[in-house]
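Omission of a single protein chain aside, the complex is shown with its protein chains in their original locations.
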Amino acid sequence: MSRYTPAAKVNEQITWKDIAPGGEVYEGGTSALVNTGDWRTMIPAFIAENCKHCMLCVPVCPDSSIPVKDGKRLDFDFMHCKGCGICWKVCRFEAITFGKEAK
Amino acid sequence: MAYNLKEELAKPERLSGGHRMCAGCGAPVAVRGVLRALEPEDKAVIGSATGCLEVSTFLYPYTAWQDSFIHTAFENAGATISGVEACYKVLKKKGKIDDTYKFIAFGGDGGTYDIGFQSLSGAMERGHDMVYVCYDNEAYMNTGIQRSSSTPKFADATTSPAGSVVPGKPQNKKNLTEVIAAHNIPYVAQTTFISSMKDLHEKAHKALYTPGAAFLNVLAPCPRGWRYSPEELMEICKLAVETCVWPLYEVIEGKWVLTYQPKNKLPVEDYLKKQGRFSHLFRKGNEWMIADIQKSVDQKWEALRTRCQG
Amino acid sequence: MSIRERLSGNEAVAFAMKQINPDVMGAFPITPSTEIPQYFSQYVANGQVDTEFVAVESEHSAMSCCIGAQAAGGRAVTATSSCGLALMWEMLYVAASCRLPITLACINRALTGPININNDHSDSMGARDAGWIQLYAENNQEAYDNFCMAMRIGEHPEVRLPVMTCQDGFITSHAIENIELLEDEKVKKFVGPYTPEHYLLKKDNPLAVGPYDIAAYYMEHKYQQAVAMKNAKQVILDVADEFEKISGRYYGLFEKYQMADAEQAIVIIGSSAGTAKAAVNELRAQGEKVGLIKLRVFRPFPREELAAALSTVKVVAVMDKADSFSACGGPVFAETRSACYSLAAPPRMINFVYGLGGRDVRVEDIKSVYEELKQIQLSGNTGEIYRYLGVRE
Partner (left out) sequence: MQKMVEIRWHGRGGQGAKTASLLLAEAAFNTGKFVQGFPEYGPERMGAPITAYNRISDERCTVHSNIYEPDYVVVVDATLLAAVDVTRGLKQDGAIIINSEKLPEELRPMLKGYTGKLCTIDADKISEEELGRNFPNTPMLGAVVKVSNLIPETEFIADMESSFKHKFASKPQVVTGNMNALARSMKEVLGL
């Protein structure tokens, strides 16, 4: 039987003996380990006091980067947010601002 | 049960961040919308045709999918999921599985309208209990914006460029939703992203929970290929619907139903002018092209309305 | 006690499938393999198997369906020939690289074009580098036995590769011959349940299959496939040993026929090996030191074993029922000659491309090959290496 190296431990030093046959992954959602936040040139900001938690911004996010907990949206998941601005555009309450990312 | 966005968002997210789709891409928005229609207790096996979505969401060892996922090739998402579904039926019959699974295949317009059309048609005709979802971005975006049979007339694509003699793609867009409806399957629908995603959600839920084969055609704009600013996603979708370029409707057991009727049908220019792929239409002397598109949209909209009234 | 029957090669394979009772069959008809899904769908219609029979719209979809089903956690089978196998081409590679032990009954037929429905090996030989194990049968009995053994080989944890069992279209697929069948229970017990470690419908964890693989990992995955194919050789022999215990029939990587003191030998695959045995018998009766090797396993290629078996002969003709259009010989020749390169004193070796598109292969044709070999041995002159048998000048 093959040994399985979890995605979190896979790196470019892995040998053929430890890599999963066929490139299978026996876990869900391992892409969460990947930082796509560094793709951003623009960045949204969450102005919590303006937010009415209407939730319209949540489903339009291509990167599943607006977490929701107990019926409230939380601050952005900046590890994955790519800074597209779709959420900013749909917000009717000025709870999201959008500007150049300071690097 | 009435649609309540807040309740829907309380469900666990089934598509993780960290995938490699472009910033502002419509495809993952479509995927999230469809997966949210799954009941949380149900499991799913999801297939995808080769394309942007597939190469970006499952790059070894990183899968964005919380559910089981299979990719095999470009032209066979329908057949691949057929096989998974057939196996499920047997294993369930033999008592080897007790969970309830749903089967979803995703494909772009390349993998759906064109190279995967045969496999899709076969899967639909055979009536597997599955949903095929096309995220239609109207060109082969994965290989660099080449025209597809879904690319609208006159659009500029890299294999149908607007030149001094040929003004973009010469042919009409294929009406795949109607073609699949002609397969006489239990459920077919056309949708896109509108405000709270109610239309997409309700159609996805029907598609998933109607026994047998179902097809969803989701207009999923591509900021790179359509040449608009990424933040405009929802505005572009809204204009597609309000101009009747992309009408929202469903076909339930052969019954055609309009699910949205614009109060004030907007001229197609409003939709076209937002997108760089149509910029040549607005050059002096090309007014006829816009008129041509308007005429075609009007005719199709009227035909659809008649069909939905009948 | 085994069951004495008379069946065609296609019936024999369909019967083996029935005894195995796979989970899914994805199938599309193509001559001469069509009878297999026909027979099998009748078993389905009569409730003799539990299989989901998916009558897909093309062979490409047949293999795609099998990949989906096998990944889902079931056993998937299909049958095809010629252009059908060619249409599956891309998916053959996917099945192998996803390490899914699908079983395919290939009923060998010439690959277009011009279109021709009769037998040669150009279809499966063309697929030889797709990463599938390939077993070839001389007759209906071997077609049945190979199919019964296929899953045990492919599903072995050290292998996890798809298996193609090949037999000659019409020549054995449509010919009724005597056959010894095993009892249903024996086959069921021998094949056993399919117990993959991970599958799409597994309760405990999701599985993602078929990633985009970047250069940093791709070679490691390919090397695993290469190792699996190397492992397959011993597994094939082990499974054959076990099969002998229930059937009394022994199978190796190849069969040696009258090789002990042979000076001239041929290497051949499939139904023509039987015809060639008759030629060997006739020539042996005349005192000629002739023998033959019938290759059963072409993938993995039994390099060391075949070289050892040929090390004692003086002249060899390798028979190819397919050309590879390399301008220097067919695929079996290329592999066999390469295998013998490591011998201290390799035999002289020529290649005959023969029997293409159903061209009948008679005992006399094979005898003419031995005559050529004898002349080479006597004259010490190999002459043209790459030849066609019986083509009109």
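Every chain is named by a letter (A, B and C) in the order it is written, and numbering of its residues begins at 1.
FYI, contacts are C-beta pairs under 8 Å (C-beta built on N, C-alpha and C of every residue); 3 or more make two chains touch, one makes a residue touch a chain.
The shown structure was predicted, so the numbers you read here are calculated from the model rather than taken from an experiment.
Shown chains touched by the undisplayed chain in the intact complex: C. Checked against the full complex, the candidates C:Ala175, C:Met259 or C:Ala307 give a single residue touching the omitted chain, namely C:Ala175.
Of the options C:Ser271, C:Thr336 or C:Gln377, the residue whose C-beta touches the omitted chain is C:Ser271.
Among C:Leu283, C:Ala322, C:Val361 or C:Leu389, only C:Val361 touches the chain that is left out of the view. Remark: the residues of subunit C touching the chain excluded from display are 6, 32, 117-118, 138-139, 168, 170-172, 174-178, 271-275, 277-278, 358, 360-363.
Just so we're on the same page, only the chains that are shown with their structure count from here on.
Between A-B and A-C, more C-beta contact pairs are found at A-B. Computed from the mean C-alpha positions, the centre of subunit B lies at a distance of 43 Å from the centre of subunit C.
The centroid of the Cα atoms in subunit A and the matching centroid in subunit B are 23 Å apart.
If you average the Cα atoms of subunit A and of subunit C, the two centres end up 49 Å apart.
Across the assembly, subunit B contributes residues 58-61, 63, 65-67 that each touch 2 or more other chains. Shown for subunit C are the residues that touch two or more other chains, namely 98, 206-211, 213, 217. By the touch criterion given at the top, residues 23-24, 26, 50-52, 54-58, 60-62, 64-74, 76, 90-91, 94, 98, 200-203, 206-214, 217 of subunit C touch subunit B in their complex.
Residue ranges of subunit B in contact with subunit C, taken from their complex: 45, 47, 54-55, 58-61, 63, 65-73, 75-76, 78-91, 93-94, 96-99, 101, 118-119, 121-122, 125-126.
Remark: subunit B residues 5-6, 8-10, 13, 15-29, 32-33, 36, 57-67, 193, 195-197, 223, 229-235 touch subunit A in the complex.
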